[in-house]
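Shown here: the complex without one of its protein chains, the others still in place.
So, subunit A:
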């Protein structure tokens, strides 16, 4: 088995029953494993709500470490629409050429740097740095802020080896509180200031609402982007011909990005809370219990994807749900896609091959299943042309 391979632990359960089960802090979740069920349930926000207690739709649940409601993520229609409309244009800025130019500079600087070194540890030396520096563009904050975010390490929300860590989460929440106060005292052109100045139905957003958007922006795009980047490096190390393919066929970079994100599914699942007794996939779901939309399993559904466990860089029909589906689809997807697109292009232009020296996998424990989502550490050597 190649180091970069990410297997599909859900196959048997997906084919046989369509469901899995996961215990989580006395709030178990019925996991939906088939693409159609996942899509339909994501679409049905009335029966499967996101607006439950803050933190409850996240798995593992964050109800014990977070009181702030993430916005628009943990708000359902009709209120959801006003919040989403408010932030949508800001989160589409990655489509601007100037934004892409700056992002290219960030990515090229990091790749140039790793090419000069003997060995690098990808998570710390590449992915965390790139994710943090790119986030300064999304927030439109000074580049130097990224140094602080990098210093937090990858485990802002988790201690090494354990699940959720309230003290670590507080580092982020306290930081955001302080940044909001700064933006109130001296408004600028950053996301904090833009949110503080915006209104819904003639009413300014409260500090708590602004904090809710900012926590979502920081938390939603951290582990996910880091895993996507690290997994890409492992993939290209095992498949040097793919680097060559993208170099020779740059018009397929977009399709390659979608396929890698399908295959990696950097966010394994997201929960919902049932608002009534219902049935999914011939499985009873009681009101006020949780289901999970298992994007990672849905993205390997053999009834939809041909050769689901293979990376097919030019896959033309690729109806994956790696960015979620429906009302609550990923707000940061435009940013994430641009990062991946520019990352692949830069690797194709500058890198000939990558050697894996040592890999320590990050395996999620999901009750019935264990799933590799990325790496705790990945030591490699980059070679230029």
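Going forward, contacts are C-beta pairs under 8 Å (C-beta built on N, C-alpha and C of every residue); 3 or more make two chains touch, one makes a residue touch a chain; residues count from 1.
The rule is short, and it goes like this: contacts and distances are computed from a predicted model.
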Which of "Nucleoside ABC transporter membrane protein", "AzlD domain-containing protein", "non-specific serine/threonine protein kinase" or "2Fe-2S ferredoxin" is the UniProt protein name of the chain not shown?
"2Fe-2S ferredoxin"
Based on the whole complex, identify which of A:14, A:40, A:129 or A:272 touches the chain you can't see.
A:40
Given that one chain is not shown, which residue among A:63, A:82, A:304 or A:359 touches it?
A:304
Touch with the missing chain holds, among A:150, A:171, A:200 or A:333, for A:333
Sole contact to the chain not displayed, among A:121, A:190, A:223 or A:258:
A:258
Under the stated touch rule, tell me which residues of subunit A contact the chain that is not displayed.
36, 39-40, 43, 254-255, 257-259, 304, 315-321, 323, 325-326, 329, 333-334, 337
